[in-house]
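What follows is part of the complex, with its chains left where they were.
Naming follows writing order (A, B, C and D), and every chain is counted from residue 1.
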Amino acid sequence: MNAVSVRSVTKTFATRGGAVTALANIDLEIAAGEFVSLIGPSGCGKSTLLRLIADLDEPSSGELAVFGKTARQARLDQDYGIAFQQAGLLPWRTVRANIELPLELHGMGRAARRARADELIDLVGLGDFADRHPDQLSGGMQQRVAIARSLAESPRLLLMDEPFGALDEMTRERMQAELVRLAGETGAAVVFVTHSIPEAVFLSDRVVVMSPRPGRIREIVEVRLGGAERRTDALREDAAFFDRVSAVREALHGAPVAGVRGVETR
Amino acid sequence: GGGGDDSGGDSDLTPVSLQLQWVAQAQFAGYYAAAEQGFYEDEGLDVTILEAGTDTVPIDSLAAGDVDYAISWVPKVLGSIEGGAEVTDVAQIFERSATTQISFKDKNITSPADLAGKKVGSWGFGNEWELFAGMQQAGVDTAGGIELVQQAFDMNGFLAGDIDAAQAMTYNEYAQVLETVNPATGELYQPEDLNVIDWNEQGTAMLQDAIWADAARLADDEAYAATTVKFIKASIKGWLFARDNPEDAAQIVADAGSTLPAGHQLWMTNEVNKLIWPSTSGGIGMIDEAAWEQTVSIALETKNETGATIITQEPPANAHTNEYVEQALAELEEEGEDVTGDGFEPLTVTLKEGGE
Amino acid sequence: MTRVRTIVAPVLFGVAALAAWQLAVVALGIRPFVLPSPFAIGEQFARNAGVVTDAAGVTAGNALVGLVLGVAVAVVFAMLSATLRVVDQVSAPLVVAASVVPIVALAPVLYTMFGASVETARQLVAALAVFIPVYVNSLRGLRTVRPIHRDLMRAYAASGWQATRTVTLPGALPFFFTGVRIASSLAVISALIAEYFGGPVGGLGKSITSAVASSNYPLAWAFVLGAILTGLVFYCVTLALETVATRHRTSG
Amino acid sequence: MTRLRTLLYGAAGVVLLGVLWETYKALAPAEGVVIGGLTVLPRTSDIAMPHLWDIATRLTEPINGARFALNLWEAVLFAALFTLGVAGVGWLVGVVVGLAIATLMQRFRTAESALLPWVVLSQTVPLIALAPLVRRWGGQLELGAIEWQDWMSVAVIASYLAFFPVSIGALRGFSSPDAAHLDLMRSYGVGWWRTFLRLRVPASVPYLLPALRLAAANAVVGTVVAEVSIGLRGGVGRMIVEFAASASSDPAKQWAPILGAVLVGLVAAGAVALLGLALKPYRRAEVDA
C-alpha cells in the first residue's frame, strides 16, 4: 500500500484578484519508505501539495489517500510527522517540552514522554540544551528541535517543507546525512520540499520537478543513488551525483540547457 | 474668564478682579448686580468677576497676586493665614451661617449628639468646621464615632440613604431636596420630612462669605486702600439691589451664565438675603467682634477627622478690620441708603420640581 | 556600562532636577502655594508618613479591586469575543467609545447608582479604566496565533481546548501583560480622581484637595508623593510579573 | 458589504445596550441588586437610571428658565465644541512635546536612559493635584502682551496627559527601522539628522498613529477633569459640575454633558483616524502598537 496517493488533485484559492489555481491535476504515488523531493520555482504549489497531504487544507477536486485512508483520517490517526520551514517552536516551552508536545497531546505518560524526548534530543545532538528555551538557541538548533519533534511519534510518513532553509551549508549537509539515515532506519516515507537541487538529489529516491501557474508536475527525475550507506559526503563529489543534478536542473528549466553538456564533452 | 465685565474697556476705570469661591450663582448676587447695574463703574472700577472650580482656593489666588479681592469663608481663610497668606477681611457680607445638617425625619437626628454612629456627609474643602465644632460640643467622637462621607456635588447620596445626615446650605442643597419628587408620595419632598440642625442655633456658627483684600497692599498702597473702599461700597450697593429686587437679581445671575433653574435661583437669592438682612452688626459688611471671636475660638479648638485644628494660634490683628467698610457705609448712608435693612421681609418662594 | 547608564543616568537626572527645583524655590523666594521646595515636601512626607500611608492604603485598595475586577472581566470578555465573532462585532463600537470617553466623567452617576458611602463607585471607575487596555490587548493576543502554530495543532489533531491551552493562551500572555502594565498606573490615577466626586473620606484624592483647601501645600504635595509612589508600586509589580511571565518570548 | 455588516452589528450593539438599560431598569428593584450590603448592580430609581427617552426628551428642552436659554442639546453641543477646542490645543502641545522628547531620547542614548523612567513616572502624578497650581504658575508668567488665560491652564493639563503616549510611541517608532536600513543610510554617508528625516520619521508613522489616538483620548480626559478642577466656564467638565445641582430634581439633565464628553472623545478619535488616512502611504507595513 502506498504511503501517499494523489489522484487528479486540483487546488484553487479564492483571492481578491480572482481564483488562483495553485495545483492543477496532480497525480503522484509515493511508496512506503520512499524518499521524494518536491522542487520547483517559488509559487509552484510545493507547500500547497504538502499541506493537502497533511490535511491542513482540502483539495478543490481530485482524491488523496494516505496509507489507503483519507488524509483527514491519517491526520487523526497521527500517521505523519511534519516540519515546516520555520521551526515553529513554542517559545514558552523548553527544548524538551517542545519535543514532548505531540506525545503529551496524544496522552503518552510523563516518564515515557521524557525518555523518548531525551532519545530524540541526543539524536539531533542537542543534549546540552534540553532545558533551554528556543530563544537561547541558534536558528539551526531550533530547526533541529523541530525535526526531532516531527520524529517524536516515529511516523511512517514525514512531511518536510524546506526544513533546512535556515541552516548554513555545513550544518545543512550534516542534517541531510542524518535525515537519510533516520528515514532509512525507521523505514519512513518522506515528502521533502526544497529549493536546492543538490539537496534534492542527495536525499531522494525521486525528485518531483514542478512548474508554476498553474502548479503541475513537469517531470519526475529518478535518482536512486543507493541506500543510506552510500549517501556519504563522498557522494556529493561523485559524477553520478553531478549527472543527476544536471538532470534536475534541466527538468527545472523545462528543456535541455542550450550549449554543450559539461561532463560528456570535457 | 469672568462673567461680569460688561463695562467695556474705558481707560479711566481702575481694573479690579474679584475671585469668587464657586461658579456664578445667587450666593454672589450682590457682585453680579453691582456689575450689571453699573455700581462698580459709578465708583470708577472695571470689575472682572472670576468663577471658581472645585480646587480653587480664592485666598491663594489673592495672596499670589492673581486677583485684587476674593470671597471666602472666614474659617477657611484662617488656615491659609497661618499658612502664610497675608490677607484681611475687609467686609463681612454674610452675617449668619447658611450651613445646616439635614436628615430625614425617620432617622431621628435632631441634635448634633444624634450624629454619633451615623453616616455624616460633608463636602470637605474647609466647609466642614461648623459641623465638627457642633459634634465636638455635643461630645461626639469625630475620629471614630461617625462615618464621614465625602459629599458629592449633588444630593443623590442623601436621597438614596447613603448619607444619614447631609451638609446642606439653606440656599442651595436644602432647596435641591425640596425640588425633588418623593417617590413614596409622588409629591415634592416637604420641609416637614426633614430635620434640620442649624449651626446658628447650636452656637457653632462661623462667619461665611466675606470680602478679602491683600493685607500688604492695604498697608503700603494707598490707591489700593482707596479702591477697596470703593469696591466695598459698590458691592454693598449690589447687595442692596438684591435685597430690594430679588427677582431682578436672580435674573441677573442667570444672565451671567448660571445654569441653575430660575426657581432655584430666586430661592437662593432670597435665602442669601436672609443671611445678610436685617443687619445686627451695625450695617452690612461690618464684622461683629463677638462673631469673629467665636469663629476664631472654634478654629483654635475644633479637630477634624484627622485630629488637626484649623489654626494653632490667634490670627494676626490685620486679619480683619472694619476700617474700609465703615467708610463705605458712611458714604452710602450719606446717599440715603438703608444699610441695615431693619424692615427686611423675605419673600416666600415656592419651589417647583426641578427648581424651575 | 549599560547598568551604569540605566540606573545612574535617571538617578542623576532626578537628583539634578530636584536640586534645581530646591535651588529655584530658595533663590527666587517662591512661596509654598506656588511651589513648595522638595525639601519641604520631603519633610511633610516624613512627618505625615502615617497619614499618607493610610490614605495611600485606601486608594491603593480601590485601585487593586478595580484592577483585579477590570482585568478579570476584560479577560473573560476577550475570550468570548475571540471565540464568538458576533460578540466582538456587536461590542466593537461600545469598546471604541469607552476607550475615548473620559471615564471619570461617569463618577458622579456611578456614586448615585452604587451608593455614595461605599467605595464601589471608585472601584468601578478604576475597573472601567482598566478594562479597555486589557481587553483590547488580550483580544489582539488571542487573535494573533501564529499560523504555523495553528497548523501544528491541526497536524497533531489537537482538540479545541488542547490548542487553546497549549498555544492560544500562552501566546496571548505577552499581549495581556502589556495591557495590564498600562492599566496598573491607570487604576491608581482613576481611583484617585474618582474621590474628587464623592464617597467615603480617607483616600489620597480627598486628602490632597483637603490639604490644598487649607493652603497646606507641602502636605498636599506629600500626598501627591504618596500617589506617585503608589502608582509606581503598581507599575513595578505588574512589570515584574510581566518580566517573569514572558521571559522566553523573543523567538521561536 | 462587510462594511455594512460591521455597521449593522455596531448599531445592534448600541441598541442592545439601550434595551439592556431599560430592561434592567424595569426588572430590577429600585435599590439595585445588593449582596451582603454591597450594591453589585446599580439602583434603578429615576435618579440613578433615568429612562432613555427622558434623557432624549430633556435634551430638546431649554437648559433652564433664563431669558435666552438654549435648548439643552445646543448648550451641550457648544460646550462639547469648546472642550474639543481646548483638548485640541492640549493635544497639539502634547504631541509637539512628546515628539521633542522622543527625538531627544532617540538622538542620545543617555537622554533615553535618564528621561524614560521619569516620563513613565510622570503619569503616576495625579494631574488634578496640579490643576490649581498650573493655573497659578500660568498667572505668574509674564508673556508680554498675552495674558495667561484659564483655558491655557486646562490645555496644559490636557497636554500633560497627551504627551506620554506620543513620546513612548514615537520613541518606539523612531527605533523601528531595521538595522539594515540604518546601515544603508550610513553607507550613503548621511548624518543623523537626514537619517532621522528620511528613515526614522516615516518609519514611525505606524507606531505614531495609535499613540496619537491615545493622546487624543487622554487630552479629552485631561480637559474635562481640569475644567472641573479649575472651574473653566464653557466646557462639558464645568457643565457636569453645574448640573449636579439638579441631579436629584432633574436627573436626566446631568446625562447630557456626559453624552457631550462621549461625543468629544469620538470626534477626537475620528480626527486622528482621518489623519491616519492622510498618512496611508506610510502605513504599508502597519504594526499594532
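Things worth noting here:
One rule holds in what follows: a contact is a pair of C-beta atoms (placed from the backbone, for glycine too) under 8 Å apart; a residue touches a chain by one contact, two chains touch by 3 or more.
What you see is a predicted model; the values in this text were computed from it and never measured.
Summed over the full structure file, the protein chains occur with the copy numbers A x2, B x1, C x1, D x1.
By definition in this document, only the chains that are shown with their structure count from here on.
Chains touching both chain B and chain C: D. Farthest from chain A in terms of Cα centroid separation is B. By number of C-beta pairs in contact, C-D leads over the other of B-D and C-D. Mean C-alpha position of chain C lies 17 Å from that of chain D. A separation of 54 Å divides the Cα centre of chain A from that of chain D.
Chain centres here are Cα averages; for chain A and chain B they lie 87 Å apart. For chain B, the set of residues touching two or more other chains reads 54-55, 57, 60, 64, 152-154, 156, 160. Counting partner chains per residue, chain C has residues 33-34, 108, 112, 115, 118, 196, 212 touching two or more of them. Contact between chains, per the stated criterion, is found for A-C, B-C, B-D, C-D.
Of all the residues in chain B, the ones that touch chain C in their complex are 54-55, 57, 59-60, 63-64, 76, 79-80, 83-85, 119, 121-122, 124-126, 147-154, 156-157, 160, 162-163, 305-306, 310. Residues of chain C touching chain A in their complex: 146, 148-149, 151-152, 154-158, 162, 166-167, 170, 173, 247-252.
Those residues of chain D whose C-beta lies close enough to touch chain C in the complex are 5-6, 9-14, 16-17, 32, 38-39, 42-43, 47-49, 109-110, 113-118, 120-121, 123-129, 132-133, 136-137, 140, 213, 216-217, 220-221, 224-225, 228-229, 236-237, 240, 244, 247, 254-255, 257-258, 261-262, 265-266, 268-269, 288.
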